[in-house]
Structure formats: C-alpha cells, structure tokens
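A single protein chain has been omitted from the complex, and every remaining protein chain is retained in its original position.
The letters A and B name the chains in turn, as written, and every chain counts its residues from 1.
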Amino acid sequence: MLSGFGLVFVAVVVAWLAAFRPRAHVERSPAEERRFSLRWILGGGIVLPGVSILALLVFGVPTGQRMLPVTLPGETPPQVIEVVGHQWWWEIRYPGEQGDVVTANHLVMPAGEPVEFHVTSADVIHAFWVPRLGGKIDMLPGRTNRIRLEADEPGVFGAQCAEFCGVQHTHMHLHVEALPREEYEVWLDARRSPLPEDEAHAQARQDFIQHCAGCHRVAGLSDGERGPDLSDIGSRATLGAGVMAMEEGAIARWLATHQSLKPGNRMPSHDDLEDETLERLGAWLENLTP
Amino acid sequence: MLHRELELAWGSPAGLRGMLTVVNHGTLGLRFMVTGLVFFLLGGVLAMLVRTQLAFPDQDFMSPDVYSQVTTMHGTVMMFLFAIPVLEGLAIYLIPKMIGTRDLACPRLTAFGYWCYLFGGIILFSSLLLDMAPDSGWFMYTPLSSGEYSPGSGSDFWLLGITFVEISALSAGVELTVSILRTRASGMALHRMPLFAWYILAMALMIVVGFPPLILGSVLLELERAVGMPFFAVAGGGDPVLWQHLFWLFGHPEVYIIFLPAAGIVSTLIPVFAGRPMVGYGWIVASILITGFISFGLWVHHMFTVGIPQLAQAFFSAASMLVAVPTAIQVFVWLTTLWLGRPRMTLPMLWVLGFLVIFVCGGLTGVMLALVPFNWQVHDTHFVVAHMHYVLVGGMFFPLMAGLYYWLPLVTGRMPSESLGRLGFWLTFSGFNLTFLIMHWTGLLGMPRRIASYESAMGWDIYNLISSVGGFMMSAGIAVVLLDLALHGRFGRLAPRNPWCADTLEWAVATPPTSYTFASLPQVTSRHPLWEFPQLGESIRLGEHERAGAPHGRRELLGTDPLTGRVREIIHLPGNSVWPLAAALVLAVVCISLLVRLYPLALVAFVVAACMLLRWSWENGAHASATPLGDNEPSDPALHSRTPDGPGRWTMGVALLADGAFFLSLLFGWCYLWTVSPQWRMPDVSPLSLPMMIASGLALTLAASWLGRRCRAIVAGREEGLARAFAGIAALGGVHLLLLLTLAVQAALAPTDSAHDAVLWVGLAYLLVHATLATVLMLLQARRAALGLVSARLPFEPGVVLLFWRYHTGAYWILVAAIGVLPRVLGANA
Partner (left out) sequence: MSTPRRWPAPSHPLQLILGLSLWSLWFVVLYGGLSVACEMAPPEPSRGVFTAHNATLGLLSLATLGLLLWLAWSCLSASRRQEGVACYLSMVSAGLHLFSGGGVVVVGLPLLMLPPCL
C-alpha cells in the first residue's frame, strides 16, 4: 500500500513540475483542448481514485473482518482476559470459576493462540494498544469493548495507553508478556493459591492494614479497590505503570517520592510516614511473589 | 467629486469613535486577518514549546500539567482562533470586491462577528496566562473534561470561549451566504461567478450547518459541568460517546471548511498565472459541492476505535475514501489548466506548488487512514499528527500565504520582494517537511500522541530531534516571511494597477481600496471581466456604470437574482453603529460571569445583550435613522425595504438553517441516548402532559397562520388594522408561551438526576427561548406598524418575522412528536 501511494505521489508531483517547465507553447484548437483536458480530468480525477478506492475496499474490509471477536459454532472460545483502565494504571483480571485472579500493570497471556480482551474503564476514556500484536481499542466507561489479539511467539511486548487520559497519560505503560500455554497455566495457578503467612514481615503487614488497605488489595489481607491490586507486586517488571524498574529498594523509594516521580497520581503523598515504615513496607511488598 | 460624495456616505468618522463603530467589510476583513495572524504566532510559540520538550528523551522542560495545557491550547488556537477567522477575514475582505458590490449585505453583523471573535479569543487565551488553560486536549473528550476529572476552570474557558468565537463564525457564514447569493454584480449569473465565490459559498453554508453540533455539545457539557445534568455521564444515563459524535460531526466538516477557501485561493491564482481560463469550471463547481456534502458523512472515521460495528465503520471508511475523488478532480483540473497555459513562476505560485506537494501527500495518507485496519494501528499516534499537519498546513497555510502575496498589492499598493520572499518559502517548506515527514515514521514506530516525554529505550530519539530541528527551521522561515511583509509595506516597489493581469473584479477597485469599493457598479457579461475589458477599473472610477455616486447620502448596492444576476432591488445598508461593539461587550460579560459562576449576573447580562440586539434591529427599514420614506425614491428597481423580499429575509432563512442544524443535533442526541446509552432510564409514564402540548401547539399554529394571512394581505396592499392584528398574534404567542411554561413546570423534571430529564429540559428550554423571541418580535412589529414603519408601502419586515414563526411552529411539532408522542407509542422499554 505504501509503495503504491508513494508512486501516485511522485507521479503527480512530477506532472506538476513538468507543467511549470518552460516549454514552447503548443497552439490547440478549442476542441483539442477540450479533449485533452477531459482525458486528464477523467483519468486522474475519476478513474485513478475510483480504482484505488475499490481495490482498497475489496482488500481492506476482509482484513478487518479477521480481527472480529466472533466465535462461530464448532470453534473453541478463546481465553478471555479483562483489562480495566484507571487514571493512570491498568487492572488485569483473569476470570475463573473460583473467582478472578487480579493483577495490575503486568499482563501475562498465552502465546500461539488468539486471546480475547474485554476492555473497559473505571474513570475516563483510555485505549488498549499492544503495537506489536495489532490494533487498538478504546476503553470506555460503561461499555465493554472486545478485541482479539494473538502473540505468535512467547516474548515481551511494550504497551501504552493510546487515548489522552489526563496529566499522567505519558506514564501509563503496560508490560505484556506472552508465555507458552503450560507456563501460562503455572503462572495463573500460582496466583490462585493463597499467599503464605510470612512471620518475618508481621509488622509490615500491620502497617499495611493501617495505612494502605483502604485502597489496595492484597489477597487474603485486604480488599481495597481504589488502587492497583498488590498481591503479586514483587513479580512485576515495573512500578507506577512503567515509571521505574522493579529492583531492590524500589518500592520504598517509590513510596517516598512517588508524587515527584509521577506528579498528580491518585495516591496521596506519604510525607506523614517515617522512612523506616516505608522501608519496612517496601521490603515486604517486594517479597510478594506467588 | 464622485469620490467625495461617496466618501461622505461610506466613510467612518476619524479617531477612536470611527474605529469602534466601523462596519465596513474592508476594515473588518483586515482586522480579522491581522488578529488571526497574531493568534497564529502565539499558537506557533506553543508549538515550539512542544517541540523543545520532545527534542530529547526524558525531558522535563515543562511539567506534564503545563505540557497538556500547551498542546491543548496549540490545537485550539490554531483551529478556532487562526485558521477559521483568517479565512473568514479573507472572504469578508475579498468577496464584495470580487462579486462587484460595495459591502456585505449585513455590515453590522460583520462588526459584531469581529468583536465576538476578538473578545472570545482574548478570554480563551488569557487562561494560559492565568495557568488555568484547558488541558483535556483540543477535542475535549468527556469524561476527562467533565467536572469530576477536570475540576478547574480550564474546560469552562474552552467551552465558553469557543462558543463565543463561534458566534463570529456563524455571523460570517450567514452574511457571506446571503451576500454571494443576493448582491452579485448585475449580469453575474451563477455560472459566471468567480470560482472563489463558489468556494466561499460552500464554506459559508458548511459553517452554518457544521458549527451548531459543536455549539450544542458545548452547551450540554457546560450544563453538565455547571449544574450536573448528566448528558455524558454513564451513571446518570448519559454517554461520553455522544460528545465524540457531536464534536466530530462538527470537527470533520471543519477540515473542509478550512480547506475549501484555501483551494479557492489556488483556483483563483492558477488561471491568472497560467494566462488562460480554468479548463473545467463545471468540474470544479461539482467538486466543491461534492466535498461540501460528503464531508458531513465522514465523522466516524475519527472514532474507528470506539467499538462501533464493523459494517457501520465500513460505510464511513468508504465515504472517507470517496472524498478523495473531488479533490483529485481539482488537482487534475489545475494541472491541465497549467499544462494548456503559459505558466509564470512567481512568488505566489511557488507557495501554490508547495501546497500541492504537501497536500497531495497528506491526502494520500488520509486515504490510508480511512482504511479501518490500518487506522486501528496508527490511530492516536504521531502518524496521525503528521497526516493532520500535512493536510492543514499544506491545505490551508500554504495557499493562504500564496493568497497573501497575491493580494498584498491590492491592500497596500506595493509589490513584495522576490528574493526575501523566496528564502522565506524555502525555509518554511523544507522545515515543514523535515518536521512532519519524519513524524510519519515516529508514529509507525508506535509513539502515541500527546505524551509529554519518552524513554530513550523506545528508539524514537533521532526522529524527534530531527522533527524539532525542522520545527525551528519552519519558524525561521515564517519569521523571514513576516519580515518580508513588514519591509514591503515601506520599501516595496509601487504596484501598477492589476499587477498580475488578473481577470476578476477585485483588481478593478482602487489600490488601496476606498471605503465604498466601487464608485459605480459594473455590469458583468463573462467569467473574466478584466480580461474582456482591461480598462474596466478606469470607467468604474469615472462613474460610467450604474448607481454612480451617492447624492442621496445612502449606502446603496444592488440586490440581484441569485440565479441570473438580474437586478431586483436597491439595497440600502445601515451606517456605522455602536451596537455591535456594545452587544459583544455585554456578551463578554455573560461569558466571564459564567466562568466565575456568577449566574445571576450572567442572566442579567444576557437579557441586556438581547435588548441591545433588538435595539439594533429597530434601526432598520424606514426608521428615521435608516431610510425614512421620501418622495423622490427610486421605483424601478425599488429600495429593498419597500419590497416583500430583500436580503434580510434571506439572512433570516440562512440563520434558521443554522438553528435547524442545532435542533437536529439535539434530536440526534435524544435518539442516540435513547437507543445506545448503556444506562439510559426512561420513565414508564412520560412526565410531559400531552393535552397541554397540543393546546400550546394549537395556539402557536393558529398565530402563525394568522400572521401568514396578514403578510399576504400586506403584499396585496391591504393594511387596515395591521397594528391590532399583530398585537393579537403576539397575544396568541403569549398564550402559547404560557402554556409551554406551565407544561415545563408541571413536568417537575429532575434534570440533574437523569439524562432523560436533562434532555427534555434542554428541549423545553429551546422551545421557550424561541417562543419568547417570536412573541417579542411580534410585539415589536405591532409597535412598528402603529408607528407607520410597517405598511403596504413597507411590506418587508413581517415577512422576515413570519419565517421565524413558521420555523418555530415546525420545530415545536417535531419536538413534541419526538419527546412527547414517540415514547408513548414505542413504550418506555423500546
């Protein structure tokens, strides 16, 4: 398509330049002039765009059809993953019979098979887009849009909110990881089993219940829904929807300075908490890997 | 002698008084353009701020918050405060000259439009200086722009400021339409009209039909923000996608509203510099009409990712591709004209060539974007940013520069410099392509729009840096062009009369043009009057044509038949007036008091503004300060206020077209929310009382038909009991109004609780405003009839008011059917 359009472009520009070229004026009779211009206007103004349009429609429309989220009778329905946009993070839900597995900003999907994403938004309009896997789809409050994507090979793909969604639109990245089917199952099962009791971090858990539980969920501990689910935060690649890489001490640093790392994000500043508390919380959260 | 006489009738008093009360199209057209260029420079500075921010990865030159304000304002300023007003200004300046008349048909409206534009622009731009600028993007998608997610005043600045500026666009649209249809030179039949006038006619009508959806959207969103009516909030039964429909229903035609006049410039220049008539006049006219219509069927291609069924998307996809056909026709007509002529490569033509290269490229990427699967991939990336700038800068800015250079000698009487001008062109042209050609790749590499920074790891560094360098190069080019323009006014070589050997009438006026434009009004017998009679300018100046001079002291021009250009009447125009400025000032007070949420003050100011506009309309027709009845009046043709059909009737008709577009948008919103909104709730029993609606409607219908009969009687020469009859009609209008008011009160709507009630509320408010206006206009007519300003000799005004009454009657019954009857027939759960 690109080369075809390039050719048309070059041809038109060359024709124009040629028309400006100093040349001997050819005297034509009015009838000749009429024939000459009619030929050019019909050829360039009607036939050229007409043929291109028909070609594009005939080839282009069926391409879009293949991305339709339709399961015909006899086909196995694909894996469904729900994605909910928030200002400015992603909630990922894996529906299951014993309840959903919920995570945030880190999407794991099976490779080598179509996956159907059901997307919506909790606040403003966002758009779900994994550039290397296909087209984008808007995430609208009050509606659920569906799109089918397929990762041919296992791998890691970047994704970013594509619809302007406010001041931190820039920092709304999503880390997408495609795993072979078996590894995907293992990954999902690990998140279905309850987190082990961890005596070493008893104080941190207390702090969490006191300061964080109103907004954040950790499986088996709290049910806050305003912020990202933190049940497996230790296993994620980034913090703050792509603001910083997850490494040792990263969470404590994020907690202390997140309003300058990602100004305007919805988490209140934690100036009132002592550094010690933040570090304790960080150390525990980094350990939350199923 | 002739000059002095005309200057006395048409000139403005010296000093500040003259400057504030002037209504002349020449002065105001220039003001529109200069103000627009100032906003262009401001918008350009914002663009450079953006390119500075994006030049390197991980920059924090601006905070994300400021960056959002700057990008939002860049788009808003360029679209609403530069592109449209500048082109309107150009049309206002040129159209009367090109169609061989002395001024536009509604001169006070020109002035009113300018003041609204100026005040609206200042209010909108001041938000940036107050650090309160809108920051939800120039498309203002809800819910991001709603009260919940944008609690500051930014969105209010946008909604109120833009609506204020749009009043000016609508005024220009209405009066340009009427002027082109009704005041062309004698003999200028439709098929002899300059192509530029065809383009402007299409642009004006598109403004009239295309702007009201956005005005409605802005009103609804402002109501949601100010008082909480949930038109776009899902929880209340609204739908944010409705905003997108209303916005793009305006937004896509807007692109062609900008492109058509620019293409008009190209179509004017090409025959002149090819030295021969355009080869396919009819082809061009057909292309203009096709573009005008099809561009209203494309808006959904901005919404391909919203989740609309694929078949519906395919309709819009096909229509979007279809619009390439008329554009291709124009490109090849221009090409053939050049090919068959003897082209001269002058400075304006250089800009035309630049336009062609850039615009064809932008058009081709546009066709690609119309393809749904490709669109899903590049939508909201820098690819779209690049495409849009190719279309808008290529399709509007380059032809505009060509036009500025071409018409500069007409305005200043001096020629531009070829050397500095060429340098400016090449810098702008290469800077532009460097910036935006590269940006296509940045977009294909996945860089989304409107992000404030990016990481080096994404691999977009070098492309962004090149784009930024190109951006600054383009700015340098524009600076050189400005320098050239500034220098030429002082040092340019004096221009001979008709320096480019053009064919159209604007080159037959004096340079610089006088306030009265033409000393006598020429008759036109071909499409190329100046090629046919090169000495036309001289004979016009000597008063050898019709209506030479102004011995009566009136501002006069000829009203002609829209089709054949046969003279029908003599139009007398009002002189300088302070009312446009005063009314616009009070409207600015309305705008500011809404911004700071002083609603009582806003209401008072609104009523004051309405009174001022009515006062303005009072000084019309045979009023002592307009054209009182006299003994030595011309009878063949007669003065327009002595006939039943003058330009005022046409103005009312075109204005009602805009009103109708607003009304249809409202109906669309009602049907849309009803069928599609996810949490729409319809009450089981309609809160509107059907008998009351019918009673009120019968009173209205009775009054309107009475008025219609009375109007026919006046034209037939029967005028007895006119004042009393008009008072009776007004009284019936009052009954209609009262019943309507009772209906609204009885309905006990809860517009802040549900979108259903909110829409009903707006619908009833719409009817109430119209009913009030109809009644007041009728009362004024009764008074005028009593004063002898309306009579069998002066049959003009009731016909104008009748149009309004008929419109209101139609709108009333349609709305009653849509909100009162249809839900009862289909049931609440349909």
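Odds and ends about this structure:
Just so we're on the same page, a residue touches a chain if its C-beta (ideal position, glycine included) is under 8 Å from a C-beta of that chain, and two chains touch if they have at least 3 such contacts.
As the structure is a prediction and not an experimental result, all values here were calculated from the model.
Of the listed residues B:564, B:617 or B:742, the one in contact with the hidden chain in the full complex is B:564. Interface note for the absent chain: among A:4, A:43 or A:62, the touching residue is A:62. Touching the chain that is not shown, out of B:20, B:122, B:189 or B:814: B:189 (per the contact rule at the top).
Touch with the chain that is not drawn comes from one residue among B:176, B:319 or B:819, which is B:319. Summarising the interface, chain B meets the missing chain with residues 189-191, 282-283, 285-286, 289-290, 292-294, 296-297, 300, 309-312, 314-319, 321-322, 325, 562-564, 671, 675-676, 830.
For chain A, the residues in touch with the chain missing from this view are 50, 53-54, 57-58, 61-62, 65, 68-70, 72-73.
The working rule: only the chains that are shown with their structure count from here on.
Interface of chain B with chain A (complex): residues 63-65, 68, 135-137, 141, 143-144, 149, 234, 239-241, 279-280, 283, 305-307, 310, 313-314, 317-318, 321-322, 324-325, 328-333, 335-340, 342-343, 345, 349, 353, 356-357, 360-361, 364-365, 367-368, 370-377, 379-381, 446, 448-454, 458, 678-679. Residues of chain A touching chain B in their complex: 1-2, 5, 8-9, 12-13, 15-17, 19-20, 25, 28, 33, 36-37, 40-41, 43-46, 48-50, 52-53, 56-57, 60-61, 63-65, 67-68, 87, 123-125, 127, 129, 131, 134-138, 140-143, 145-146, 158, 160-170, 263-264.
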